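Of the protein chains in this complex, one is absent; all others appear in place.
Should a chain be cited, it is by its letter among A, B and C, assigned in written order, with residues numbered from 1 in that chain.
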Amino acid sequence: MRALRLIADWNPRIGYAPSAYEEETRRTYSGAKVWRHPRLELCQMPDPAPGSHDVLIEVANCGMCGSDMHMYEADADGYILYPGLTRFPNIIGHEFAGRVLAVGARVRTLREGDIVTVEEIQWCGRCVSCRRGYFNQCDNLEELGFTTPGAMAQYIAVDEKYCWKLDPIAERTGSVDLALTLGALVEPTSVSYHAMFVRNQRYLPGNYCVVFGAGPIGLAAEALALAAGCALVVVVDPSASRRGSAVALGAHHVLDPAHIDLDLALLELSRGRGFDMVVEAAGAPQHTIAPLRKSLNVDAAICYIGRSERPTPLPLEDYQVRRVQLYGALGHSGQGAFQNVIRLMASGQLNLRPMISAAVALDDAPAAFKRLESREDAKILIRPNE
Amino acid sequence: MRALRLIADWNPRIGYAPSAYEEETRRTYSGAKVWRHPRLELCQMPDPAPGSHDVLIEVANCGMCGSDMHMYEADADGYILYPGLTRFPNIIGHEFAGRVLAVGARVRTLREGDIVTVEEIQWCGRCVSCRRGYFNQCDNLEELGFTTPGAMAQYIAVDEKYCWKLDPIAERTGSVDLALTLGALVEPTSVSYHAMFVRNQRYLPGNYCVVFGAGPIGLAAEALALAAGCALVVVVDPSASRRGSAVALGAHHVLDPAHIDLDLALLELSRGRGFDMVVEAAGAPQHTIAPLRKSLNVDAAICYIGRSERPTPLPLEDYQVRRVQLYGALGHSGQGAFQNVIRLMASGQLNLRPMISAAVALDDAPAAFKRLESREDAKILIRPNE
Amino acid sequence: MRALRLIADWNPRIGYAPSAYEEETRRTYSGAKVWRHPRLELCQMPDPAPGSHDVLIEVANCGMCGSDMHMYEADADGYILYPGLTRFPNIIGHEFAGRVLAVGARVRTLREGDIVTVEEIQWCGRCVSCRRGYFNQCDNLEELGFTTPGAMAQYIAVDEKYCWKLDPIAERTGSVDLALTLGALVEPTSVSYHAMFVRNQRYLPGNYCVVFGAGPIGLAAEALALAAGCALVVVVDPSASRRGSAVALGAHHVLDPAHIDLDLALLELSRGRGFDMVVEAAGAPQHTIAPLRKSLNVDAAICYIGRSERPTPLPLEDYQVRRVQLYGALGHSGQGAFQNVIRLMASGQLNLRPMISAAVALDDAPAAFKRLESREDAKILIRPNE
Partner (left out) sequence: MRALRLIADWNPRIGYAPSAYEEETRRTYSGAKVWRHPRLELCQMPDPAPGSHDVLIEVANCGMCGSDMHMYEADADGYILYPGLTRFPNIIGHEFAGRVLAVGARVRTLREGDIVTVEEIQWCGRCVSCRRGYFNQCDNLEELGFTTPGAMAQYIAVDEKYCWKLDPIAERTGSVDLALTLGALVEPTSVSYHAMFVRNQRYLPGNYCVVFGAGPIGLAAEALALAAGCALVVVVDPSASRRGSAVALGAHHVLDPAHIDLDLALLELSRGRGFDMVVEAAGAPQHTIAPLRKSLNVDAAICYIGRSERPTPLPLEDYQVRRVQLYGALGHSGQGAFQNVIRLMASGQLNLRPMISAAVALDDAPAAFKRLESREDAKILIRPNE
């Protein structure tokens, strides 16, 4: 099959000593400290062979994600930007939908022809964290497209237990194509859903919500906030084109954080009472959540999705006085995020179609990576079988 | 001022012995066992005199509620149907909006000209239940329109602490009239909100919801379910005209419970997985929730609003096997129900305008009570100052 | 190895038509409608052969459970009393602790010599319920000792993912023997824990708790209530000897339900405010929870563990007025019940040693079943390797 691989050199930075396990497996939790000179390669590879619990999927659409960009982009010293769990070379891509071509001997719930999307979190289902129901914190975590082969390829084999059927979307919209398009957005949307409704257990319809960052995760958060009945949804992003996307999806207000007193501006937008839900999807907490004080309503919940390596100075005194809670959120598995996102897409309450700015063939994927360097696009889909 | 009073005779049923406190105060928790021969009377009364914490309100709209009908209607022996806390004669009416005409000396947050709606639950704010935050379970409960003068009158005086401003609706819709109309629906809608989102702490957007009863409480529940992102909303009611109202508000499906296997029909509508949230607003639990078994999804929540005097046989074995929870819900005070409902009306996410079937002057109120005996109307508003 | 098997005849009652799947697999969800003439048999069987994910365990102690008795006891027509999921012949026994003798090739977290206890719920970890974290509601549920071979045998092979180490108990008490004894009580205690603290999310230390039923599940509930800081723990049981066990474990009060007004008696014991947590572990809800009205505090939680086939008439009006919630609870898997129970045993805060009334060798197990018919004993342990 045709596939897009990312290749990089194992070349630990001076001062970083990989463990024996890292050396042996070439698998590291500290990608940016080890992998150098990343480059994309379109290549021909053997078709994947599904195991007894696996299904073989023909990939219809695979979205390009910020993490993909951070594996592709390098810093001044040539090291990749992505700081997390990685192993190269690897086929990348983890936001996808496709059609089941074949099923393993022990597969019970799927069959040939089913249309599905797949969790990126490859939880073991056996460790203590998984037994507690915290799959995103699996002790033996693998990540599809990071440590296991991803979906920027014609085919992929994955365990049935990570798959979710897209039939409800196809049936209610009458379009399998639409289901396979929206289906590629389920994974990133579920990351936002998990942070806002599974991690944050204080959400009430009618709440006021501010979303930091109008990249795909932030835009999905915005759309979810609207679908779930947030009565005021404000999106903050320094990029005018991204704010434009936020407006297109229905944001009540957008804010450019440059040259304003963020706390004061948000206080005013909330008519003096402050926001109930704060979603950090910008990865810049020192500039987004750190300044918030008066603009946090009593009992506000901060849902933290954006990654950031350095400690963030937070005004805990205000968190006390205002009864604030902060939830670290990662991943999308467990507690029905995928299922509920698919249901919301099927019912039409969550319309993320406007987020998709382009769809390209696999041969054009390297050019699309180049194009996305400017961060003008919201979401580009790759279609490996077109 | 002009007012509509309900008068009834203190005439305890044989076998019911009122307590000394009941005899002395003519205030009883067992209305249907005591009050006989109810009749409405349009009369002239002194204007209310607001105390230091009170505001004087000019009533713009006051909705007619099922409880009002049950105080007005009598059984074969002449006793009122309403079983609860009552004292007569009393001005009835508790779903209303109006304009502040004057404020008491210690009022801090309201001023002349403000437009407001008011909680029916008159909680003391001092007892142990109130101190726990459970205002609806106040140990010294009074109920506006039941034991204290209600709003089917030109004016009413109420403690500031029960009032909520309707400005957000007026500002976002640009219409004070609309705010004063929708404002009269905030109280019943908050009863549904409290049951579905405050009492039920397991709600997740994308859930499937079935509502029993398409009276005003049920219709409000339906509209809230849609606004909060329920991906499938089914309303069950034996009345064709009420099912019509449910369709007009956007229900995905309506069901006539007659001549069907309710459990099976709901199982099918949910594509075999069952419902996540069940709202009982029909007051007939033996016919609505009692039959539900397979149509309850794993982790389903039953929100019980409808009143019923007799014990209801429930299939607890299924509640075990399916991890079901049942929440008794009453009232609307506390935890922001009023505030959030007003916000949802302001944002346009909750449009209950179609629920209002008529608006009449106070002089026509007795005729409207007569008309509502057939239960064809969804919600009739009385306008005491027109 | 030596094992105790339960044998019964597949002989569906007149009027019960087994499904084709039931006929084919001889596995039914309706045990009491199918299995007849149960009898115990001590026999010699091949040692179990652990699969790649399994561990082979030498059983030290296996408790006799009420469910075991209900599979062993027959009604007037000769049918077993146990109504649930069963397949015979089968080695019974599911409350046990033992030592790991060997581990499969893919076992990661256990090794020879480890001392463990094991979940009875054999969840698949793959179905939609498991993916939501609701393992007890697994769509492909198997139950150890009911449909898969149990622990009243010298050895048992089980998947590593159901095992929990008892080391914390051994280390803090200094006794491996004690860990292997208390370890056999972890499973039933976790059933109570799951109902009281995982299902009931409103528990607060200082709450008042009433437990119905002083069998092993009820006694474990009592001990947990005390360990978790319930300030008043009342146990209700008609058997004087069982009430004696409750007293021995530290109950503040015990009640004989015969000849009293249960609601009134409980109201008085709670000093007029009512109970916050109600645990039904008697399997007789029509006699235990159905009468509770005034003795339920505002915001009370009813944790329903006891099985009952018939619908139970419940006073929903009181549940409304008092803001009551009812949680159906089944099983013990997920959300850390086993882990936390083991920790509480290790710290000494949960001392269930007094619950154990006898320990017998496997050859004496049939006699122990006979003896337990009188329900005088709290918990009898079987020691298959003594």
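Here is the rule we go by: a residue touches a chain if its C-beta (ideal position, glycine included) is under 8 Å from a C-beta of that chain, and two chains touch if they have at least 3 such contacts.
Bear in mind that the values here come from a model prediction, so they are computed numbers and not experimental data.
**Student:** Could you list, sorted by label, every displayed chain in contact with the chain left out?
**Tutor:** Looking at the complete complex, the unshown chain comes into contact with A, B, C.
**Student:** Out of A:Gly51, A:Pro238 or A:Pro315, which residue would touch the omitted chain in the full complex?
**Tutor:** A:Pro315
**Student:** Touching the hidden chain in the complete assembly: which of C:Ala228, C:Val324 or C:Leu352 does that?
**Tutor:** Of the candidates C:Ala228, C:Val324 or C:Leu352, C:Ala228 is in touch with the missing chain.
**Student:** Hey, which of A:Ser129, A:Thr173 or A:Asn385 is the one touching the hidden chain?
**Tutor:** A:Ser129
**Student:** Would you mind spotting which of C:Ala195, C:Leu314 or C:Ala346 touches the chain that isn't drawn?
**Tutor:** C:Ala346
**Student:** Considering the entire assembly, which residues of chain B contact the chain that has been omitted?
**Tutor:** Counting over the whole complex, chain B touches the hidden chain at residues 53, 108-109, 125-128, 130-133, 135, 140, 160-161, 333-336, 339.
**Student:** Can you list, in ascending order, the chain C residues touching the missing chain?
**Tutor:** Spelled out for chain C, the touching residues are 168, 193, 197-198, 201, 204-208, 224, 227-229, 231-232, 252, 271, 335-336, 339-344, 346-347, 349-350.
**Student:** Hey, which chain A residues sit against the chain that's not shown?
**Tutor:** Within chain A, the residues touching the omitted chain are 128-129, 132, 134, 136-137, 199, 201, 273, 285, 290, 298-299, 304-305, 307-309, 311-330.
Everything that follows uses one rule, which is that only the chains that are shown with their structure count from here on.
**Student:** So the centre of each chain is just the mean of its C-alpha atoms; given that, what is the distance between chain A and chain B in Å?
**Tutor:** The answer is 42 Å.
**Student:** Distance-wise, how many Å sit between the C-alpha centres of chain B and chain C, to the nearest whole number?
**Tutor:** 43
**Student:** At least two other chains touched by the same residue of chain A: list those residues.
**Tutor:** Answer for chain A, listing residues that touch two or more other chains: 335-336, 339.
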